[in-house]
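A single protein chain has been omitted; all remaining protein chains appear in their positions.
Letters are used for the chains, namely A, B, C and D, taken in the order the chains are written, and counting of residues starts over at 1 for each.
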Amino acid sequence: ACSGPTATNTDSTNADGTGTGAAQAPTGDLRVAVISHGTAGDAFWNVVKNGATDAGRQLGVTVDYNSDGDPGRQATLVDNAVSQGVGGIVVSMANPDALKTSVENAVKAGIPVITINSGSERSAAFGALAHVGQEESVAGEQAGAKLREAGKATLLCVIHEAGNIGLNQRCDGARAGFGGTVSTLQVDINNPTDVEARIKGALQTDTSVDAVLALNPQVAVSAVNAVKGASSAAAVATFDLNADVTGAIKAGDVLFAVDQQQYEQGYLPIVMLKLYRDNANTVGGGKPVLTGPGFVDRSNVDEVAEYAERGTR
Amino acid sequence: MSDQPLIEVRGVGKAHGSVVALHDVSTTVAAGEVTCVLGDNGAGKSTLIKVLAGVHRHDSGELLVSGEPVRFGSPREALDLGIATVHQDLAVVPLMSVWRNFFLGSEPTTGVGPFRFLDRRRARATTRSALADLGIDLRDVEQPVGTLSGGERQCVAIARAIHFGAKVLILDEPTAALGVKQAGVVLRYVAQARDRGLGIVLVTHNPHHAHPVGDRFLLLKRGRSLGSHEKADIGLDELTRQMAGGAELEALEHELRGTTG
Amino acid sequence: MSDQPLIEVRGVGKAHGSVVALHDVSTTVAAGEVTCVLGDNGAGKSTLIKVLAGVHRHDSGELLVSGEPVRFGSPREALDLGIATVHQDLAVVPLMSVWRNFFLGSEPTTGVGPFRFLDRRRARATTRSALADLGIDLRDVEQPVGTLSGGERQCVAIARAIHFGAKVLILDEPTAALGVKQAGVVLRYVAQARDRGLGIVLVTHNPHHAHPVGDRFLLLKRGRSLGSHEKADIGLDELTRQMAGGAELEALEHELRGTTG
Amino acid sequence: MTTAPPATDERLGSPGLLDRLVLRPEIGSLLGALLVFAFFSVVTERFLSTGGVATWLDDASTLGIMAVAVALLMVGGEFDLSAGVLTASTALVTAILATRLGWNVWLALLASLAFALAVGVLNGWLVMRTGLPSFIVTLGTFLALQGLNLGVTRLVTGTVQVSGMRSAEGYASAGFLFASTFTIGGTAFYVSILWWVLVTVAASVVLLRTRFGNWTFAVGGSAPAARAVGVPVFRTKVALFATTAFAAWLVGSINILRFTSVQANQGIGLEFQYIIAAVIGGCLLTGGFGSAVGAAVGALIFGMARQGIVYANWNSDWFQLFLGVMLLAAVLVNNALRRRAERVRR
Partner (left out) sequence: MTTAPPATDERLGSPGLLDRLVLRPEIGSLLGALLVFAFFSVVTERFLSTGGVATWLDDASTLGIMAVAVALLMVGGEFDLSAGVLTASTALVTAILATRLGWNVWLALLASLAFALAVGVLNGWLVMRTGLPSFIVTLGTFLALQGLNLGVTRLVTGTVQVSGMRSAEGYASAGFLFASTFTIGGTAFYVSILWWVLVTVAASVVLLRTRFGNWTFAVGGSAPAARAVGVPVFRTKVALFATTAFAAWLVGSINILRFTSVQANQGIGLEFQYIIAAVIGGCLLTGGFGSAVGAAVGALIFGMARQGIVYANWNSDWFQLFLGVMLLAAVLVNNALRRRAERVRR
């Protein structure tokens, strides 16, 4: 797939990427390590991974995706990539301090690094080429604001993985954007019965709750069930999409879903690294490249549903 | 007594890793006879017993049951051939109640098909009376075996073997932990079983127990056979001397008395 | 022999939950004397021993060591008063090697301060010779105790108690699993220890073992004392009869012989 | 359960009904459950309402089904770390067959049952054949299944979940059996609660009243002794592993039919909750002692504590702290009793 001598792409966000690349590829194949802090099987990071591997397939770049929720072991994965001598590293920085040494070592070793998702304000300081994505707190803030607009007064934010920094930032953001009363509830994502039961319990206990913000589509579906089970009138909003959520949006059970377009957080860095290697291009001019958030609600759900089905939204 | 011995052991050997516990031992167990296995501590008596009972598989030699060569894969196979054993260790499951231990592996059931339940009433009654016959008067057959005294525990295993023994009864030091009365009862049982035509293998360190009931005496030392004696060939004193490896308890007894003030 | 008995037991009782294992038992252990505890299975002998050794704490009655009333909180306290015990169960740690078991709780060390390491060479040599003295010739003192034969295991516990016993030696059925020779050796040891002025408590079911060495015989039945006899008051036959609760082994022996063909 | 014998033995002290009770392994957990129940009934309003009861029973039910099966296995002296993930694996198999290949739900359920039993038998077979501790062997299966769940799901769907069961053929009837609700006093209770009761009763009867139950105690209490008296140790243990796998299939089916979608990383970490519920219920980790009812009650404690904390409206940041203290309190309160049992027991 590596042909096309006239690589005159500008550093725009044109990311269609077919047939781009340079003839004078310095070291042949490009290998990029994508290292995230998502736990294996996490719905959000699954889409990021799909973005990265799709980009890799289309651009002829080998993409290795690895993830670990423990900051220390995420750092070790970066070290691992450095010692493998990969051609580029894409790393999510939920915990910039823990990754500092490893990222700086990578930069020192001459490996271009692009940060994604969170950590935008530290990205440049560590010597990263660019940042793609957006702070989770911003997404949360906008979700909160949108709920406020819908006239809600009391919000329940459901954290499905205790201590996960990204989820906490979303809820904190929602608190800031919402303005009203916001309480958080911890549930265990691995136990669906527990998720539904606890949300139901919380709704029964505090009947003033009129909005539930789920941070995962699976949790959203359970929240819808719980709302019905508790005979509550609360509206449900969620982060991310799946077939059930799009159905629920159509049915009016879910108000909206926050779509961070994280597919781009996986896709764009691969393109950028390829451009950088082949053409020394950079993107963003030192500013983060923002991917979202977008909202999926009744107005646009039909259009997005099929993308969600195949794991790219 | 019969042409075909119930069990015949021919040059059997058994090693645990590099430890040779038994080497080239031969003997027979005939119906209506008691074969006593005697020997020092660590002579390999229990190892021989375990080979006969199907707990260990022998490494060399031959084991014939009713003339058929066998290599037991599990104790179940030995039990199915009517060989019941009281082991020196491996005797009981400490956390289980007395009656459950007693009937373990041969539980009586009532009902049919999927609704075959333990016949607990019968099991308890049988256990209680079988133990009472041995002179053990239990408070409660629901008591976990682990809380019984050493001798009581031993009696549970013996009573079980006597109850289920069909053709051959193997007893590894059954009387060691028993009181005088209980030991007497067990020996009487052994004699009765022999008279009913069972073949018996008895391991013991007590010549006073071995001599009265034994018909054949197999002497082991350090895993090897020192020879087999028929009862006619050997008296109590000679047996005791052989078991003690030349020393004599009576002499010792005099010595012990001598040193007293 | 001395005015002050080493151990005096006054009306001691012990219950496990609702099970009364021992009730109102009294006896004394004097220096240079052997107190034999005799009785049926489940009579409470081991329970009494465990009270003396600090494994159980008695519920009622008094326990005096060298005239001082004590209530042992742990076996360590008993050991510190020079009371060494061979238990019927609780004897050894099966997964540990022979020499580690032998010296458990009293390990010899070399070096100083934080660099006090086990003196393994000495420990191994001592273990080997202590066992050899009992007539047990081990292949290897590194062998886990769990792989020893029943009698060998028992000998490890006995050798340990003999080695570390300072003032009182308590033996719970030490000879049960032992061969004729080993049993003789153990009895000779008991006699020697007695002559060195130790107080000895010996539990046994074998009147042939108890009578030669014992000075005082405490008879237990169903947790209660049947009385205490001085050696002068009781002969071997009478002792046997009492232990068997009236039955007699000799009569049984005749019966056993009688039924043979 | 047991009738006292004609106890006129002078060696028995007080009549000892208490001591008799104390010997039952589940007594401790029952007291603990009462404590937790009483506590939350007093502290919160909603806990005792029918809606509340339905919620915590629901939470306890699937945990309870698994805890009971795991308790049997633990009595038999083995662990199964793969039990939690297997609930997700079976659900995934059912869902993929029904939604992607268009199988009838009943057929898909049958296929996933066969799959579950195969995993259970494999676990048991490996443990018995290799002589390795089940902790290690089932850890291997745990990791392997976890990898398979994610890998296969992504391969088939491109996402990390399979959904859309509702439109599969046969959903209605299967859903009725596994995921319907029944109404008592105007409140909907999930049918999984009935399954839980059923499994507990069946397991209890098997454990206490059948030969297989006797063998289970024996192989856990002392496998060599059991072997020596002719108990088929191999078959018994393999059957126990298969039972656990069956329970995992049951829970997986309940989940997939109720939530109609399943996430690839579901079930991870739950295996320890099962073990914990069993241990709270009186199972010994070393095997040979325990009870099915106890495990069910252990699950109940878990469910009540988990939901009770929500009802009490305590800050959920401290959720685990409350849960930990709750559990410790529940097991400590009957400590005196338990120790008494220990004393009687050995």
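The rule is short, and it goes like this: contacts are C-beta pairs under 8 Å (C-beta built on N, C-alpha and C of every residue); 3 or more make two chains touch, one makes a residue touch a chain.
Model, not experiment: these values are computed from the prediction.
Participant: In the complete assembly, which of A:82, A:113, A:241 or A:308 touches the absent chain?
Facilitator: A:82
Participant: Going by the contact rule already stated, which one of D:43, D:101, D:118 or D:143 would touch the omitted chain in the full complex?
Facilitator: Touching the chain that is not displayed is residue D:143.
Participant: Can you list, in ascending order, the chain A residues touching the missing chain?
Facilitator: 40, 62, 64-67, 69-73, 75-77, 79-85, 95, 97-98, 100-101, 161-165, 168-169, 172
Participant: Name, in rising order, the residues on chain D that touch the hidden chain in the full complex.
Facilitator: With respect to the unshown chain, the touching residues of chain D are 130-133, 135-137, 139-148, 150-151, 154-155, 269, 272, 275-276, 279-280, 284-286, 315, 317-325, 327-328, 331-332, 335, 338-339, 342.
Participant: On chain C, where is the contact patch with the chain that was removed from view?
Facilitator: Contact residues on chain C toward the absent chain are 53, 55, 74-76, 79-80, 85, 87, 90-96, 100, 103-107, 109, 116-118, 120, 124, 139-142, 144, 146-147, 160.
What we mean here is this: only the chains that are shown with their structure count from here on.
Participant: Roughly how many whole angstrom separate the Cα centroids of chain A and chain B?
Facilitator: One centre to the other, that is 72 Å.
Participant: Going by the contact rule already set, what residues in chain B reach two or more other chains?
Facilitator: Correct list: 139, 147.
Participant: Which residues belonging to chain D are in contact with no fewer than two other chains?
Facilitator: Each of 11-12, 344 in chain D touches at least two other chains.
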